[in-house]
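Note that this complex is displayed minus one protein chain, with the remaining chains in position.
Think of it as A and B in the order they're written, each chain with its own count starting at 1.
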Amino acid sequence: MLTALYVMIGLALLLGIVLGYSALKFKVEGDPLIARIDAILPQTQCGQCGYPGCKPYATAIAKGEADINQCPPGGDAGVHALADLLGVEYKPLNAEHGEPKPKSVAVIDENVCIGCTLCIQACPVDAILGAAKHMHTVIASECTGCELCVAPCPVDCISMEPIAESPANWKWRYPVFEIKPERPVQKKSAA
Amino acid sequence: MNAIVNISRLLKDRLAKTGLSRFKGGVHPPQHKLESTTSPIRSVPVPKYLVLPLRQHVGNVSKLQVATGDHVLKGQLLAKADGQVSAAVHAPTSGVIASIGNQLIPHPSGLPDISITLESDGKDQWIERQALDYLAMSKPELLDHLREAGVVGLGGATFPSHIKLREDTRHPVRTLIINGAECEPYITCDDMLMRERADEIVRGIEIMRYLLDAEVCAIGIEDNKPEAIRAMREAVAKSEIAINVIAVPTIYPGGGAKQLIKVITGKEVPSGRLPTEIGVQCFNVATAYSVHRVVNHGEPVISRVVTVTGNVAHAGNYEAPLGISISELVQLAGGQAEDGDLIMGGPMMGFNLPAVDVPVVKATNCIIVPSAEMFPDPEPALPCIRCTRCADACPVNLQPQELYWFSKSQNLEKAREYDIFDCIECGCCTYVCPSNIPLVQYYRYAKSEIIAQDRAKEAADIARERNEFRLMRIEREKQERAQKHAQKAAGAKAETGADNAVEAAKKAAIAAAVERAKAQKAEVVAKNTEAVSPRVEAEIAKIEARRAQQPEPLRQPEQAQLFAESQEAEVTSASSQVESLQPLSKDKQPTEEAK
Partner (left out) sequence: MNRSPYLTDAPSVTSIMLRVLLALVPGIAAYVWVFGGGILVTLALASVTALSVEALMLKLRGRPIRMFITDGSALVTAWLLALALPPLAPWWLIVLGTAIAIVLAKQLYGGLGYNPFNPAMVAYAALLISFPLLMTSWPAPLTLAEIQLGFVEQMQFIFSGALPTGVALDAVTSATPLDYLKTQLTLNHSMEEISQSSIFGSLGGQGIELIAAGYLLGGLYLIQQRIITWHLPTAFLASIALIAAIFYLADASRFADPAFHLFSGATMLCAFFIITDPVSGPTTPKGKLIFAAGIGFMTYIIRVYGGYPDGVAFAVIFFNICVPLIDAYTQPRVFGHEK
């Protein structure tokens, strides 16, 4: 009995050493904390977190000034990733900072735009093109959907349009099937 | 330990004794190929309407070359390849472009996509066709021809062929493999094509070999198609180049490109790389056939052979014009189907069509009209019991049960680490799972989720860069302005009056512009102004409030003005701009309230 115990303890110790060693060996040296947090943030630069952009928010998190659940564009997945990185408990998104919305892009109604450049100045990623007094357009691929250009427009010609699903960006769904012992008899495939 | 595993493998290989290699795993589903091989390939009358999606291939959507109302001839270019990874679309018959717009396409998403609708004029009148003397042409020229003719892989992958046929100086292709394995149950279009048009296929192979300068040519055909093997052997005997017809063992998924390459050459295509890296290139027999049609007849890809089988009266192969509605094909075969019933592709890797009324595209190799008995609903899934039957069946030697676990728990990083991207979605694992777990569906989900995340990450990186660049530029301009300002301060101070004048003029100009815009808006109805729901309005108000509070540099008028300065050359004075901006944003409030 005792011998068996010793054997087990011995093996457990051995295992512990192996584990500890591999943890040390495979440890990855990473970027400084702020950069790693910033890498998780969606870079929408919308300011909903209460900071002027993603980097400042990342800095605030790293300093411990801000909570991890203030970024709606990052969504739940983002909070999870932050919680993982920082080794803290996950918490649901703080509703004060807004709800996650489907990803959108800004669209400028070119008939209405007066070319005042206010939106250009507001856009954190220079996604709007246009010269003064000329109609402006949004480069859709660069637009992060931050909505910062919507409010400054004096003629309200900017609208946010959710990105439509197309065969190009379509994703497979999570397979849903229920564990049910008695299935209703179906004639056709559940298409 | 390794030794034991290796010895057992060696023994197995000894037993094979065919000179061919084998890949691990695989399954033997019932073939069901006889039903559709009893009669020759049938031709299909040209229907009244043809629908031609612009996305029929891997890569960029083709660029539209026609407009509604245009009259086109059979074989005329409708949309040309956009960039290298793209392919052209041609008119399968002569007629008039009836419309261009979103139509349902045969895609697992069930989403519509941009398509051309062609109304046939019944004349089926060809454009001028010209055979090419390819040996006299430069290779790039010939490749351009293939690109313009819309040649893509017809095995189902629809990757533009001209790219695969480019000579790669770093990885010269030694072995050209033509894939006639056709391992999926029910599908027989390649089989019939080989039986009936072996010579044409060989002509195509000759062209491909010429382009790639391959030393060895081999056609791999599963040994369950003796007629096709015989026909191909006869055809290659007549050819001037040496082509090997190899009967490969019948096992699913032996027709997967990487699997076939392994069987024939014994080499594995490195993960995530192209076969050219091991000096091999692989094409489907139907692709070889269409290369022949393009080069030797001047006919672009406007039709393909489609197997229609399952619960139909005349199962068989039909040479269908691209764009014909699948429901017409099914009717022709004497079958009936409802939306959501039909399966495109084989029973192992195919998918349910969103509707019966979707067009035949270049990827449509097979249409199965299922009956309830053919593919019964799956039993409800039980938890995974880790029996590893799936791992034994996996041709890629993955651990499907682990991938399932990671995909199910959305542990996507782990799934990637366990090489989910090496999964070829062949379905062998699901085929043998005693717990009836739809494993492949989980992998498809996990893969597309990972891809989407990677894209988002890329976009975020670009956004970060652009944002940093912007902040840097603002900083730089601030310094420049400070310099300028200092210079100015040293100069005249009496210019304020003039400044005011400029400012007033500017204000008036903006006010006028706002008026104009308002007038315009009355007609055009801007999207987010009229008829906005109270919720949206509240949203806008909130965003504004947020912006107003923001302490960040972006909001500082000073910087906004800096940017404006660089944009507006005519405004010389910095301070005047600041003021001209302030009233402007105040102006906005009444506009808002007026609604």
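The working rule: a contact is a pair of C-beta atoms (placed from the backbone, for glycine too) under 8 Å apart; a residue touches a chain by one contact, two chains touch by 3 or more.
The structure displayed is predicted, hence computed values, not measured ones.
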| item | value |
| --- | --- |
| Candidates B:Glu167, B:Asp223, B:Asp357 or B:Asp422 - the one touching the absent chain | B:Asp422 |
| Contact residue for the chain not shown (choose from B:Ala218, B:Ala247, B:Val269 or B:Val330) | B:Val269 |
| Per the touch definition above, residue among B:Ser62, B:Thr158, B:Thr265 or B:Ser435 touching the missing chain | B:Ser435 |
| Positions on chain A where the hidden chain makes contact | 1-4, 7-8, 11, 15, 19, 179-182, 189-191 |
| Residues belonging to chain B that touch the chain removed from view | 1-2, 4-5, 23-24, 27, 29-30, 108, 110, 185, 258, 262, 268-273, 340, 343, 345, 347-352, 354, 370, 374-375, 378-380, 382-389, 391-392, 395-399, 401-402, 418-419, 422, 427, 430-436, 438, 440-441, 444 |
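Quick note on the criterion: only the chains that are shown with their structure count from here on.
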| item | value |
| --- | --- |
| Inter-centroid spacing, chain B versus chain A (mean Cα positions, whole Å) | 26 |
| Chain B - residues contacting chain A, complex | 55, 61, 105, 107-109, 111, 113, 338, 340-341, 352, 370, 372, 375, 377-378, 380-382, 438, 441-442, 444-445, 447-449, 452, 456, 459-464, 466-470, 510, 513-514, 516-518, 520-521, 524, 526-529, 540, 542-544, 546-547, 550-555, 559-560, 563-564, 567-568, 581, 584-585, 587-588, 591-592 |
| Parts of chain A lying in touch with chain B, wherever the complex brings them together | 38, 41-45, 47-48, 51-56, 98, 107, 109, 111-118, 120-122, 124-127, 131-133, 142, 144, 147-148, 150-152, 154-160, 165-175, 177-181, 183, 186-191 |
